[in-house]
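Only one protein chain is missing; all other protein chains are in place.
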């Protein structure tokens, strides 16, 4: 894999300077760059490492003096972070899965594989499954009965897709991701304590021992186009209709999406986020790592939650939330500033009580 | 799969009305129902969608006027949510795993398979394992040495059961669930900082760099009857004796149950819950999603924790808990109401100080 500086710049829509015929075989941090690496120094602070490395060419910030930095060539992109998307796609060495259907894979005779589909060793494709053109089903993956994947999908090792799941084009799933587990839905013969607590907001009343009956998931999962799923992340089936994931949704490792959840387009769900059953998440939402969202609520478009926010109630569109329970970020910052100063406040109030009420102040 | 309205009502112990000979092939939300679907409209609000769909029959709330809703037949169950358990079991199309032992499965000659056991493609069953009658070991599952599963178990694709694990009847596990990983137990040659902090409640004193030695898990895991486990959920082995899961326990996706933990009967453990080592959980407990429970503590029977509750100390039976650190739900609601009003309280106290002490109020 080798590109000239000129080729790279052209493909990124970036400007190239100097000897643009230099051949590039990889990218590296400045201090660790070899002679054929493109050093990444998109901020002045990163350029300090250039003398330690051997890069002849670098990707730099707008206005950088590449010659003064001792380089023979440079690329300058208007939004360097966005340029990384194109650059990293060009330079990705990939997983090296061999093309074609591996002889050890178990593909049901009734499954329909499109053109140029790769099926890795020891993968299983069940009856009635449909795989779109150019998709890659990695080693040891499982594709369930009547599941449908679109074109250009890429499933890493050990991804599991359950029966009747429908997935659009260009789906990417990291190792161990699972789509289509049964939803977690159980019911007791009589009203349970949890139902009582929800009605009374706190009082369980008489505790009664009951066993649970399971509610089977009759729905499956529908996933749009350009969706990604992280390692060991999970999406559960819906109870009656499908759980629905919109287009362009990105889900990180170990995230959990419960039954009946609906996620809007271009929403980002970071690692270890949990979304409980029947909750709706809008478009262009960002849920920070370890965010938790209660069941049966609604998160509006463009909402952002900070890391570990626990959302227990509806959030209107556009809010930036933080904390447990979730508050508007400004309120959270204020409230926790106060929390840290509480011991002092108690002392102040005790002193006031003593002064005013002639009381002991010792509560 | 087709049932008459009469058959369905009979099997649910529900009442049927109208043309009970209508043939039903599935269930659906009212607006999406086809002519042979049973529409689910167990609350009046859900019935609004009926005209948009084509359902001839519906499951309705007690007292509903099915004829006025334009239906030809109706089913009314005394507790509709509970009826869903039976109805969903009847209508579940399942995963379609082919019966019998797939030729690609690797079953050790010394493993004992009961009658009518299914072993999916590329599953591995190790030496000495015992699988009860009618159990289904899904594709790519692993059953370890001397592990025992009861009758009527159902393991989805890629479930992993370690050596010497004992599991009762009707166990259900979603994709990627693992039982019998080693417990997380490490020890330093000399007292560690964590041990010091636990003793002193906050002071680590002199920090010393030490490496960890592992404590192997000599116990395994014992699981009762009618237990369920979610996708990619984990139960670890005990150190000396088995980690123990009671009867009827339901564990959701990505939950973690540490070494030596004991979980009582009919306890519900929601998604991403973590229970640290050697903690005991009572019967009929409900741990809401993302709840965390410290090691070596005790949670009494019938305790309920709200989503993301972090339990750092014992909880007596019957309590409803919320927050981090966990408080009784009423106290939590009170405390956080106060937290949001803290900035105002600081201003009030500053004003009071000024008025009373003639002080500046600026702390």
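All chains are identified by letter, namely A and B, in their written order; residue positions are counted from 1 within each chain.
We take it that a contact is a pair of C-beta atoms (placed from the backbone, for glycine too) under 8 Å apart; a residue touches a chain by one contact, two chains touch by 3 or more.
Everything numeric here is computed off the predicted structure, so don't read it as measured data.
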item	value
Option from A:108, A:191, A:266 or A:295 whose C-beta touches the chain left out	A:266
Option touching the unshown chain, where B:258, B:289 or B:306 are the choices	B:258
Residues belonging to subunit B that touch the chain removed from view	106, 122, 124, 126-127, 140, 142, 144-146, 158, 160, 162-164, 176, 178, 180-182, 184, 186-191, 193-194, 197, 201-204, 207, 209-218, 232, 234, 236, 239-241, 254, 256, 258, 272, 274, 276, 290, 292, 294, 310, 312, 324-325, 327, 331, 334-335, 338-339, 341-342, 344-345, 348-349, 351-352, 355-356
Absent chain, residues of subunit A that touch it	26-29, 32, 40, 79, 81-82, 84-86, 88-89, 91-96, 102, 104, 120-122, 139-140, 156-158, 172, 174-176, 226, 228, 230-232, 248, 250, 252-254, 265-266, 268, 270-272, 283-284, 286, 289-290, 301-302, 304, 306-308, 317-318, 320, 323-324, 329-330, 333, 336, 339-340, 342-343, 345-346, 349, 352-353, 356-357, 363
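The definition used in the following text is that only the chains that are shown with their structure count from here on.
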item	value
Distance between chain centroids, defined by C-alpha means - subunit A, subunit B (Å)	23
